[in-house]
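Since the structure comes first, as structure tokens, the remarks are kept for the end.
Excerpt of the complex: some chains, original placement.
Labels A and B are assigned to the chains in the order they are written; within every chain, residues are numbered from 1.
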Amino acid sequence: MAEERIVTLGEIMLRLSPTGAQRILQAEHFEAVYGGAEANVAISLACFGHSVRFVTKLPANTLGDAAIRHLRRHGVDTDHTVRGGRRLGLYFMEPGQSIRPAQVLYDRQYSAIAEAAPEDFDWNAIFEGAGLFHTCGITLAISSNARAVAMEAVREAKKRGVAVSFDFNYRQQLWSVSEAREAMERFLPFVDLLFAGVRDAVEIMGISATTASDPEGQTREALTPLLQQYGIQHVSSTFRREESATRHHLSGFTLTREGVLHRDEGHTFDIVDRIGGGDAFAAGWLHGWLKGWKPEKSLSFALAASALKHTITGDANIATEQEVFNLMNRKDGFSIQR
Amino acid sequence: MAEERIVTLGEIMLRLSPTGAQRILQAEHFEAVYGGAEANVAISLACFGHSVRFVTKLPANTLGDAAIRHLRRHGVDTDHTVRGGRRLGLYFMEPGQSIRPAQVLYDRQYSAIAEAAPEDFDWNAIFEGAGLFHTCGITLAISSNARAVAMEAVREAKKRGVAVSFDFNYRQQLWSVSEAREAMERFLPFVDLLFAGVRDAVEIMGISATTASDPEGQTREALTPLLQQYGIQHVSSTFRREESATRHHLSGFTLTREGVLHRDEGHTFDIVDRIGGGDAFAAGWLHGWLKGWKPEKSLSFALAASALKHTITGDANIATEQEVFNLMNRKDGFSIQR
């Protein structure tokens, strides 16, 4: 299946972050990167060697051109990105520093993809040669238009036998719990591979609070109902423990019909760039799935990929498969390589 | 009259420009400044020593806070800036380089001021102690809401005997000629001091093309009808000759009931920052008017102020009155001062 192309769909935005440790309030310079959940997944999978296409709508201006260049630079196909609409979504990101949390200020309303329509896209061309489709909850959240596009895309994918991957990615600044639940209930029947956690199941999908006291049991109780109800193959996610805004610990799980796998491989790290950690996990997990690895290996790889992402500037994990393996296997420890 | 406060009303935006000579397409860093036509006039007048208030609506977020800090830093009163709305307008500015023109990409739709209403403002408080009110055509152009706010403001100003200054500032990206003409026809009856050029009169206001072959004659023919029809005291503007995107020559005129004054004082200069040249002219001219100078002196001062602005980074002219005098009088030539 790794031979087939992966298609991801969503929004790519311009991210503006103050330089150094400055706050937005003080900033006279911003660092600019382009990113968005599904674009980040696309770039990471391309860096792992896959053939990947990202689909979106971008304004026909220089910012749209720059977003495309960012994707192409890392080897993502943008041939079916539609041009038009009013603006590129953007967001301001003030990085966290020690005990000061990062802050995200969205300015993404009225973006081209938020105002796109299903008819803007040529699904036949988009899905030609595709084996896997990926999108996430943010695309459902940004507008009813974008939601319609995503629903159409997933129907078109399913129609062609393309496997569907979906990441919950609930963002409280974008929609309410009830809106999210309703949209998810319509989307999940199409999903084969899900990225979601216990809180998503309980707080969004209304699964009753778990009674287990251990994470394994909680995971099983909260997510098995989703897996069963919607015919999902795997549900995976990270557990994130935050010692500070810039020092985290990651572990994770994969739930399959056979049960739940938990992995804590000691990934504690200082953070260079917090954005895209979940996307790197999803891309890592999908890489294993595409390679036909066992879930244990996919999960270990995904955790190392996600941990590594936090040390890389920009939204996307641009590490190679070998670099993720190095971290998994600590072959080189942390020594300088010379 | 210099003792009385000046009130300006309009939009202040975040301006993002690539660093160095880079294009937006290449940029991984943006320089951030805050600016807008009436805010720039306010800052320049504050730097000349006047008491100035800038009125707008800004979102209740950190970008709104930063815009206020920018104004306060240069001594502008922001006590009657209303907070609320969805977003801060912003624009991307790719500076020109030699034969490559500067480009402006507006992203200002749905800004707080574009969605403001006249009722948002406490006109009694705003105009307390005011002797002069200034706004410009951009504020009329950005939305019907903003236009309504500006119309209400000018009515409230007139009601209190406050003099009204207005700068045409036609921006083709924001509205059509016919929309502009209609709005101007409603606004101009309130105006005492106007900043507009021959092209504005002919292309926007529909004054018939001038028959004179000299600039003086053209100015007189094109603008006298406006002056007479709307009971305006003075109309002033610059003539800009562009040798390249980064080398300009400025001259200018003031038209009064007594006739037209032309001044060309040899201001040819290389450009550090093109934005705000017209605002610096208006502020310079208003400074002279507030000081009670003769139009000749006001015009000379305004031209030198505008020329100087082009050598200063950021939207606003932060030069002092003395620095403008130095350029007018070439007292120091261009020698290093040590």
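Operating definition for what follows: contacts are C-beta pairs under 8 Å (C-beta built on N, C-alpha and C of every residue); 3 or more make two chains touch, one makes a residue touch a chain.
The model shown is predicted, which means the values in this text are computed figures rather than measured ones.
Depicted are 2 of the identical subunits; the complete assembly encoded in this structure file consists of 6 such copies.
As a working rule, only the chains that are shown with their structure count from here on.
In this assembly, the C-alpha centroid of chain A lies 45 Å from the C-alpha centroid of chain B. For chain B in complex with chain A, the residues that touch the partner chain are 16, 19, 23-33, 61-63, 65-66, 69, 86-88, 90, 92, 94, 103, 105, 107, 109-110.
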